[in-house]
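Of the protein chains in this complex, one is absent; all others appear in place.
What follows is chain A.
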């Protein structure tokens, strides 16, 4: 059978910098092709060319047996049956879920859009992606993971023959990922094709039929899933073994806790959470997406109204605002790095210096910023964290996600923090940078910082943390440490909401051949 999509020797340069070199691959009808590669390997560029956002310098794209026209555009791509879901959300937060799903193609009756019709037509699509929500909910009110699933429903509404999922699962917990996989398999059974991009290796192997590995803008290899394994793919990506991804954990007796939270409660998010942050240790907060992990961190940084007792060094502290938290030596690397972590429109230099301005521009200089000291500080941080920027004057939005995250973390180091809070520190970041961040966090802990990490990636929590507290509906349901800290125990506690669950099959949400009808949270569909 002729391939549905065939990419032939595509090359693309930006300002003299070649990001794609004669990339070729095909997508057959009814197959899931995974596109694998580190950040900056060229995955996004390839997808932008396929969806018509960019025009190639040379090479061509053949869709459905015919080369695409010169006027290929996102609109035409959609019309030709190419649907896509990206990591960056494109929903209008003020419109309802149903309105978002049918955006641009609202069914109308004599020019009037009927909310009820819209909702009724949206329901089956929401079921297909495993969402049990009212289609009339405003999109902005949904948690991040649900919004991502609505994006998928929106893409499915166009009845695509080729569905592109670009990091579309990075904000999802495992149950939601399972829902996405069901939708993908369903599409595949109908003869549709899917191009899938993810940084989570387990997902790639769970869903794809073939994997095409990109490195530095060129195709390294395309492998059948049955004939490869994690290590093989990682070797192709980076030329490095997976085994040193996580640093060694510390052993020995635990010291006195530095920060102690008791009965920490945020309305509607978490309830009576007790946490002890110990210098030198990395504590993880696990659980399914949206069980209150994010709000615990925001409360400890003074960004969320909360009740409960927090003591630092045994003395009670109040944390009504981030400025108070910072004064007490608490630093926060937020989940949403582009709106809270860094100023994307400001330079790397300005971003790195911002939290240290009090020492860079002291009162005895009348608040004038010491440019020389600033340059020194920025230079040291860029060097220490290996931030890849053309110069400190480069705008943060031009950095890759991994380097933005390094900036969001690095900017706190000169302030001498004692407690470091990180939400999803490696979401959407390539494996090389992930490794650097893991090792950096361990070094910081070794220097005496108390670290608290939330993550939706089970492997990350198990590999990185000394102890993991599992949240379920805002309560801590289990604490895992030492030999008890395994992916299986962690997933079980997350899904069951108890510390001593007995169901051994909880991991099947990721298993490729699980029967969809028995999966937890699955919705019956014809």
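Definition applied: contacts are C-beta pairs under 8 Å (C-beta built on N, C-alpha and C of every residue); 3 or more make two chains touch, one makes a residue touch a chain; residues count from 1.
By our rule, contacts and distances are computed from a predicted model.
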Its UniProt record identifies the chain omitted here, from "Succinate--CoA ligase [ADP-forming] subunit alpha", "ABC transporter permease", "Elongation factor P" or "Biopolymer transport protein ExbD/TolR", as "ABC transporter permease"
Given A:79, A:120, A:272 or A:358, the residue that touches the chain left out of view is A:358
Contacting the left-out chain: of A:92, A:339, A:375 or A:486, that is A:339
Touching the absent chain: which residues on chain A qualify? 301, 303, 322-323, 326, 332, 334, 336, 339-346, 350, 353-355, 357-358, 360-361, 366-369, 397, 411
